[in-house]
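I'd like to ask some things about the structure below.
Missing here: one protein chain of the complex. Every other protein chain is in place.
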Amino acid sequence: MNALRCQIVNKSFGGVQALLDVSLRFPPSGITAIIGPNGAGKTTLVNVLTGFVRPDAGHCYIGAQEITRWPPHRIARTGVGRTFQDLRLITQVSVLDNVLVACPAQRGERLLPALLRFGVAKEETRNCAAAMDLLRFVELESRAHDLAGELSYGQQKLLALACCLATQASILFLDEPVAGVAPQMVAEILDRLRAVSCQHKGIVFIEHDISVVREIADQVIVMDDGKVVAQGSPAEVLERPEIMEAYLG
Amino acid sequence: MFWQLSLNAIAGASAVIPLTIGCAIVYWINGFFDFALGASFIGSVYCSWVLKNGCGLSLGAAIPLGVGVGALFALLTEAWAYRPLRNKRSSTLFAMLASLGIYIVVQNFISLLFGDSTKSLRLGPVQAGIRILGGRITKAQVLCVVGSLCVIGGLILLQALTRAGKVLRAIANDATLAIIVGITADKWKLIAHALAGGLAGLSGIFMAMNVDVSPTLGMGAFLAATVAVVIGGFGSIPGVALGAALIAFANQFGVWKLSTQWQGCATFIILLAFMILRPQGFSGRPIGKVAV
Partner (left out) sequence: MDYLLHIVIIAAIYTTLAVSLDLLAGQTGLLSLAHAAFYGIGAYSSALLATALHLPILVSVLAGMLCAAVVSLLVSVPSLRLHDDYFVIATFGFQMILFSIFNNWVDLTHGPLGIAGIPQPTIFGWQINSNWKFACLGLLFACFAYFVVGRLSHSPFGRVLRAIRQDEVFARSIGKNTLKFKVAAFAVSAALAASAGSLYAHYISYVDPSSFTVMESILVISMVIIGGPASTWGPLIGAAVLVTLPEALRFTGLPSAVAANLRQVFYGALLVIMMMFRPQGLVGRYGFGR
């Protein structure tokens, strides 16, 4: 997959400028962190890139293909996955079903094949195996048949990651993947993120905890008031005193 | 013919407008279409009718009492049904279904008490009406139009100037935030419901002053009102009033150009047209917020 880009994107919500002339490029490799104070426009940026919010001005591209006005599901199908800050999972069904539903292009999701069942059983076995692999990867294999709502918060974050991976996304946008998670779980999630990154997938995550960013990010984007104020490797960006002051102050 | 139909449409619209605004207020504040307002609508008419014909009150006394009953009823539905549902964090769909149940109970209860025969609150014998603009308009219709304009004007002023208007707008925009900044949303929702119920009752009485009313009338009026709320857009009182007017005009002229069998279809066609072409309605803000 080609890199995801946005060019001079603007978005305001009732007079509040959430994004101002943001131009960024996200390659399908490496780990990028987006940091910035509350209300800096981080989540809005992810929403624009994944099609959930239409920008007022500006364009988004995957490679040369413009995707600005594409609906979210279409963008998701081209390999852009995302998770949400307030975990959005189907808590009323099993952990396995959450991952299964995310498998792309299932024949059994079409009306007639679902009704007549041709080729669906085979496909289902294949998807189940793939989903179990993913659950093994996030170490939730033993909980596969429990309801998703019964998992701990950290486990739900891992499940959201697994769902995102099940869509076969090449770039994953993770909105606060470790916020509010117990410390020992944080290490586990970060470990998994590194493992994902080794599979030639790009990870972009929003984070508040600078130590987490230092630990795993290859690149940092700092946002404030809807603008990108700095960009670069953690070593250079996080050492700049004016950035840290603005961010902490 | 054109002017007569326009006059009919204006009179028809002004009878539905208070109900429409009531329905809009509840929708903006509570997030569901409150069918029980249809019960206030029809209940007020029958109350006024009983007070006038049964207790021998004058129309001037019976009407405010009828409106009061409509307001009280809406207040009770909020206090006893919607608030408990909200406190249980139920989806708004539950509240809407409960309101539907309440409406059905009231409508059939009235049918049981009064039979399905029609009732009216006419001022006197049907008169030829005043000639104006090449058409005729009855005194009662003039009264409705004036009353309706007063309601629209009064509510716009209320919304813009008073604390109540500001608070209600804040709750409509973001109920959680309003609670955080210290607004007791429950109390204001109660007031909003009472207001909406009173408006619905007023609508019913306006209608009964012009046409004969049967217990099943609430449903049709409520449909016109909800469609007007949808095409009016979120948060705009003039928008929903305009929506109600558009529906009334479309129905009148639909009957003229097409045959009677298609009356009512105009409402649905307008709804379709707005959903396809202008989902944000007149006021520019679509109903229902997309939560991401």
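Letters A and B mark the chains as written, and numbering starts fresh at 1 in each.
The definition used in the following text is that a contact is a pair of C-beta atoms (placed from the backbone, for glycine too) under 8 Å apart; a residue touches a chain by one contact, two chains touch by 3 or more.
Just so you know, these numbers come straight off a predicted model, no measurement behind them.
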Checklist entry - Which one touches the absent chain: B:A79, B:L100, B:L143 or B:V211? => result B:L100
Item to check | Option from B:V50, B:I156 or B:L223 whose C-beta touches the chain left out | outcome: B:L223
Next on the checklist: Using the document's definition of touch, tell me which of A:A114, A:A129, A:A182 or A:A195 contacts the absent chain.
Outcome noted: A:A114
Next on the checklist: Of the residues A:M1, A:V93 or A:M244, I need the one that contacts the missing chain.
Outcome noted: A:V93
Next on the checklist: On chain B, where is the contact patch with the chain that was removed from view?
Outcome noted: 32-33, 81, 84-85, 90-91, 93-98, 100-105, 107-109, 111-112, 115-116, 219-220, 223, 226-227, 230, 260-265, 267-268, 271-272, 275-276, 279, 286-292
Item to check | Residue ranges of chain A at the interface with the undisplayed chain | outcome: 50, 52, 71-74, 76-77, 81-84, 88-93, 97, 100-102, 104, 106-111, 114-115, 117, 120, 123-124, 127, 163-164, 166-167
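To be clear about the criterion, only the chains that are shown with their structure count from here on.
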Checklist entry - Taking each chain's centre as its mean C-alpha position, how far apart are chain A and chain B in Å? => result 45
